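One protein chain omitted, others in place.
Coming up: chain A.
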């Protein structure tokens, strides 16, 4: 679906490369996330993938097309939600969607249905000028979905959303991916990436040191330990760590289990954030 090989990019007039020969492949229906600190080149990568920046070297193929030569036909097949959800503020939500819908010649979605899906149908006839950031973010996703895109590009899709709306958007994104839409998202938000992405790529200084599924990363790079919290004789909390390997025959572990004082048991997995720091030697923000 998306095949990128040896992609390098240098902004005109700039003396150094922003992307230094990156490679990645994204399969149909996959949710693929780019994670990286500010200035790593996430937006640059997305802008190349959507055909806005043309002067790259290497090969970028999306939907079987080399992006360098892709024209307006390409835009019939992709959907893009930029980080800043901008609209015609004097038009209503539904008018904005109708306007953007009129730009496509292929099959499109009914704007009202999209608004319903993100819980905005009650605000369809209100001017966007009065919308909150969260409402605009939801409308932004609707706009990107208008043309039933085969590939969906989302920049920070859950930023500025409360947990309920963030979950709603994540559910929609997952549903689209199940229906076969390929989804590429960029984010600083590790937990959103952890919950949504089939695979993530760490992008640092224009290189990709690691691509894997969040689950594999967390399990593979976490220290394989079990932490047990229990109450001691005085009734205060204490914790003890045990090696996960051979834990079934560890006498100290078994004694603690049968003592009846155990409050919690957790494996200690690394969070995506910790892994990121470990791999790249850098924080995310």
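Everything below uses one rule, namely that contacts are C-beta pairs under 8 Å (C-beta built on N, C-alpha and C of every residue); 3 or more make two chains touch, one makes a residue touch a chain; residues count from 1.
Heads up, the rule we're going with is that contacts and distances are computed from a predicted model.
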One chain isn't displayed here; going by UniProt, is it "Aspartyl/glutamyl-tRNA(Asn/Gln) amidotransferase subunit B", "Hydrogenase, methyl-viologen-reducing type subunit delta", "ABC transporter permease" or "Phenylacetate-CoA oxygenase subunit PaaI"?
"ABC transporter permease"
Identify the residue among A:50, A:154 or A:275 that touches the chain left out of the display.
A:50
Which residue among A:8, A:65, A:91 or A:265 touches the omitted chain?
A:91
Hey, which of A:99, A:226, A:244 or A:279 is the one touching the hidden chain?
A:99
Those residues of chain A that touch the unshown chain are 43, 46-47, 50-53, 72-73, 75-76, 78, 80, 82-84, 86-91, 95, 98-100, 102-105, 143, 147
